[in-house]
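The structure appears below as structure tokens.
Only one protein chain is missing from this complex, and each of the others stays in its spot.
And now, subunit A:
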Amino acid sequence: MFNIERWQEIFETLRKNKLRTFLTGLSVASGIFILVILLGFSSGIENGVTSEFQQDATNKVSVRTRRTTKGYKGLNPGRYIQLKDEDFTSVNATYDDNLEYRSASYSIWGGQITYKNESGNYRVRGVLPDEQFIENASLVQGRFLNLSDINEGKKVAVIGNKVKTDLFKGKDPIDKDIAIWGINFKVVGVYTDPGGEREESNVFLPLTTVQNAFNGGDNIRDMAFTVKMSENFKEAVELSKNLTLAIENDLKQKHIVAPEDTAAIRVYNTLEEAKKIYSLIDTIKAVFWFIGIGTIIAGVVGVGNIMIIIVKERTKEIGIRKALGAIPVSIIAMILQEAIFVTMFAGLFGLILGLGLLEIVGPHVDSPFIKFPQVDFKTALTTVFILVAAGALAGFIPAYRAAKIKPIVALRDE
């Protein structure tokens, strides 16, 4: 391997057989290049899909109510189930150990909001401070609602980015008053949400303020929680499923709803949905890996093929070399070393080219489902080595056979 004489011999051979060297290199480089691009886009799709479904916390459990559809214990169907503050408190207390963030909300539909001469219709929701984490909202300005806002029923508001651009036209909204149904609220924060514009057209007010100002009493429209995540994803899914069932059961009993009445009280858990998405991502990944491995196999077969042709083409030369005193091992070593050098060099070239293209084109890909296509450098490097090793193995067989040919037979080859 570190025999300078042999390297000189190899470089000389490569230099004088440019076309052959180029073709071998091209097949290896293009194989690796395609693989890198494939893996890059696979990770891009993974990133894109993940972020697309990231609008809310993935471990969310939410409770909504409607009218009953079935009669139960002498009560007529069509009765509206109204959640109260005490429902929230009791769920909170019962499942305290398993819950992370908790929020109840009371919304006003079609809340007309006015700032000076600008106005628009947005969803106005009275919420608790934890809503920020349940909604996956992050603040761009100011603060979110806090406990003292809730306790004192302050007239403050946190607005979405969309609301800000619509109403404030780029001006600073903090500490400005907006009017909702004629009542003034002071803007204390602006948030952004990975879910996009739709999720950013909310206005959050303290729950207590909304209940008081808009005659809500102790009514709440829905509640949402996040489940504490355990290390094991499967366990977490199981836990959140059980929790969902338990909460649903409790509320149904309390509000005298038939157990089979699925419309009246609904408890969703997003983790099960998330599970589907993650398994979709896994499938996409598997497909790309399948294609990638296929490409590698095709590359190996290609390299092996080229090696066979090279050896065939060089049979006579091998015969001459043997007649002049080359030992079989030196013939095998010469062919293999040359093959490994070319595949390695070309493989790394394809790798760098692929990575470079991803680096340049990646940020410009404008699709919600493909984001930051990237390749783990280690993975890519490993595939190069696999290709080189497999190529060498594929080359070894013809090289070994060539070294075994009797010089007299090889010399007769025209």
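Miscellaneous remarks
We take it that a contact is a pair of C-beta atoms (placed from the backbone, for glycine too) under 8 Å apart; a residue touches a chain by one contact, two chains touch by 3 or more; residues count from 1.
The rule we apply is simple: contacts and distances are computed from a predicted model.
Chosen from "ABC transporter ATP-binding protein", "Glycosyltransferase 2-like domain-containing protein", "Formylmethanofuran dehydrogenase subunit C" or "Cytochrome-c oxidase", the protein name that UniProt gives for the omitted chain reads "ABC transporter ATP-binding protein". From the options A:A323, A:V361 or A:I397, the residue with contact to the unseen chain in the full assembly is A:A323. Of A:G120, A:P194 or A:P407, it is A:P407 that touches the chain left out of the display. Of the candidate positions A:Q8, A:N121 or A:N249, contact with the hidden chain is made by A:Q8. Seen from subunit A, the chain kept out of the figure touches residues 5, 8-9, 12-13, 16-17, 316-317, 319-330, 406-408, 411.
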